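One structure follows; several queries about it will come next.
Removed from the display is one protein chain of the complex; every other protein chain stays in position.
Take a look at chain A:
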Amino acid sequence: MRWRKVFETNEYGKIDRIIWYDQESVIISGQGRRARSLRYADGLEVWQLAATTTNTNSNQDTVAKHCQVIKNRYDPGTIHILSDDLLWSVSSYGEMLWSIEIPIKSTLKNLFLLSTSQYVIVGSLDSNSNQLQVTYYSKQDGQQAFSSSLPWSFNAKDSLNKCSTMNNLILCSNNDELSIITIPTTTDDTNVKTRHIKASSKIEQIRILYESTTRSVILIKSDNGETKIYQFNKKESTSEWDFNELNIQMKSNSFISIATDKNLAGQQILEASANDQKLNFHVSTINEQTLTNTRSYSVELPENMGEIEYLAYSVVKNTQLVTLRMQDGSLLVIKLADNGAELILHRDEALSSIISVETFDLSLSITQMRIEEEFGGTGMFSMFTKRISSQVSQLISFFLRLMDLFTHGNRNRDYLDKQAALVRDEFNLNKILIVVTSVGKVFGILTQSGGILWKNFFPNFAPFEHFNAVHVPLFHIRSAAHYTHEPLASIVYRDRNSLHDTHIRTFNPYTGDLENNLTTSSLPYHVKRVFLSTQAVDEFCKVLLFVDTNNKIHTYPPVPLSRALSTTIPTYIYLFDKSEQAFVGYYLSIDENDQKTSTNLKEVWRVSFQNEEVINIHTRLSSDRVHSAGIVLGDRSVLYKYTNPNLIAVVTEGIDYQKVPFVNIYLLDTVTGSLKLSHTHKRVKSPVHIVLSENWIVYTYYNQRYRRYEAVSSSLFEGEAQYNYSTFSSFDPIEPVIQSKAYILPYGVNAIQVTTTEKGITSRDIIMATPNGMLIEIPWILFDPRRPLDLTPMDREEGLIMYTPEIMVNFESVINYYKYVYNIRGIHTVATGLESTSIVFAYGLDLFFTRVFPSRIFDQLKDDFDFMIIGWSTVAFVVGSFVAKRFASIHQTKKAWK
């Protein structure tokens, strides 16, 4: 990749239209409020212009804004932009030509933008009189020249969805009819002409394939799959157009693109269609009404990529290039040549839309498995024989390997290396990441190299909605701990076409091969929530539990609930009711002898939010471990932590009676429905990012009053005495003591997460992704709510740091150095076999993977550890002690002779 430019994450980064020029392109973004130019050669942003607008309130408008961008065909260096009520023109070399604000009326909506050699024409719908008001503005200075109006039968929404503009034409589809409305271009000609084209059934789509001042080509697609292409030619010295249908036979799923080149005789039209793992192309030259010189190409794709989503055909220096975006997010560039089509670029752009991540341990090697087996026996004799036999086999395999090395040398080296990469290392540092993307492509990625091991594409994929985000449940059905069985992972997703249907796909995370016994597309109920059973059922497999819309719980594959869930500890489930903004808790009791595979849930608690909207919830990581139950204070007494495993964090947003916006953060106990913490922050803006771990919560938000990002850290404590040292129950009458402190953050926050280690002994670090591309590792001690303003010797003894309102970030704590990663949406942390080490995987537009050591490397030798010195000094000591012993004995003997 030569260069790349990352745009803003806010609305100014959303591209409305790109206009291509020879050396650079003009990009209009932010609903027509920003224009900038990027140079192809080096990606340099040559210029940027912002629309001058006096109407500042329009940003807060909840009404979806509408924006139209056109390049003036008569003067290609001029671009006209209509953004709601703002009309402005820029030139391709970065000059704002003029900008006017069209007077706003609530009944008038600006819809269409057309251009001629003299005028910029705005078509606005007057919903009162059902008329389209056409206003002409001078192209030179934006002065309003004149206006006219014509009857209009569509409403504003239909006009936007079903109409397109082209030169001085407005094309609108109305069921099976296409209306072509010619807008007059000069003052003397006021005749509005409307003509119609009949299609065989309802028109789904109108696409403009090619547009110039004298010729245009459009495509009309009907819902019965029929596609027609019309060619428009301008009549000499009038503003009217003639049209005729091009004689072309097309498949229903094919895409069309047109290329023009100075060297080409006429235009070339490309028809492309995807068929399983094959792409077919037909290239023809457009003659008057027919196509000539049709050539066909086809190219085999390396994997199934679904349908074509976008197609562009271009001829660059006599090279025919086809650029495609496929349904799975792949970017393809295909070169068409005389000897056939050739795939010259394939990028998995889907990797920038990851929504779920899980990690799996790699499999044990054969020798490691034998060691596991070695200690498997029960009786003394069987244990002895097992041990001997396994050691004999180890010896044999060692000799075989030696033989292989001598006879074959390094011939199989590549294959062996590849195999070795899939085998668990000594400290379980290398894992396999399973990532699910929002387009339905699942990847298996090896962490040591970042290489993609396998990929699977599910074409009818749609993710579930989860508050204001999307999410795909991804589960460990069988972990890698059972070396005799292959591990299994499951994803659950909705059907793209019928959102009530749920699909379950279970696969082997090492190979991506589907396990057909645990894969289904037909669940007889509508799924509201899915979670994993607490107990393994058959062959170490866990089952999925579904809550349906009737609040009934089901198992998949159907097994008795008594086997999937604990019968001694009751199960509590919470669901969120979006229409009532309420969390409802349910209780599930299972009789041991019960063989039912589904049962009803009983409502036990309810928490409702009035005049507040729940925008997000956050649960603790399932791998969260609490190592010590308390903190030893400076005076040697213990402050016990309130480690309630049933807590979830709930974020709500609202406006109070003084019209001040606020954000509330609650810690909700999901067994009793009680609130353990409730914080209100006024004049604060979401997104709120949360980390919930052990007995503490850290959350960040944007403070509108001081215009800065802040973090709040709260810890919950039981106090000086512990209510019950062995088990925790949500029914314990403990009133947790809450300590909180707020801190100013030096950067904004895109995502935060806490490091995870195997036993939770290592201290915690917060990993924070910032908008400027850094991943910062901040010790939790800096967020500690117990940091005192005045440090007493007792606090110093405990190891507390003095309170400073700002969290200072040292540049050494940026874990990605200069490899900046942008638009990070989530961070995934996993424990490794080493207690000191935690794995961090950050995903968003970019992916980043590393290991962190929150308490330094206390269980490993440093890389520069001098084995020679230790070895030689040991040898020296041994030799020295022998020498000394000899001398001592001689000395003793001499002494005895005296």
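By definition in this document, a contact is a pair of C-beta atoms (placed from the backbone, for glycine too) under 8 Å apart; a residue touches a chain by one contact, two chains touch by 3 or more; residues count from 1.
Everything below uses one rule, namely that contacts and distances are computed from a predicted model.
One subunit of the complex is not drawn; among "cysteine desulfurase", "ER membrane protein complex subunit 10", "Phospholipid-transporting ATPase" or "Vacuolar protein sorting-associated protein 45 homolog", its UniProt record names it "ER membrane protein complex subunit 10". Across the entire complex, the residue among A:12, A:483, A:747 or A:803 in touch with the chain not shown is A:803. From the options A:233, A:277, A:611 or A:628, the residue with contact to the unseen chain in the full assembly is A:611.
Screening A:743, A:780 or A:848 against the full complex identifies A:743 as the residue touching the chain left out.
When the full complex is taken into account, the listed residue touching the unshown chain is A:679, out of A:335, A:387 or A:679.
Chain A residues in contact with the hidden partner, per the touch definition given at the top, are 580, 582, 587, 589, 591, 602-612, 654, 656-657, 662, 664-666, 668, 672-675, 677-682, 684, 710, 712, 723-724, 729, 731-733, 738, 740-744, 789-790, 803-806.
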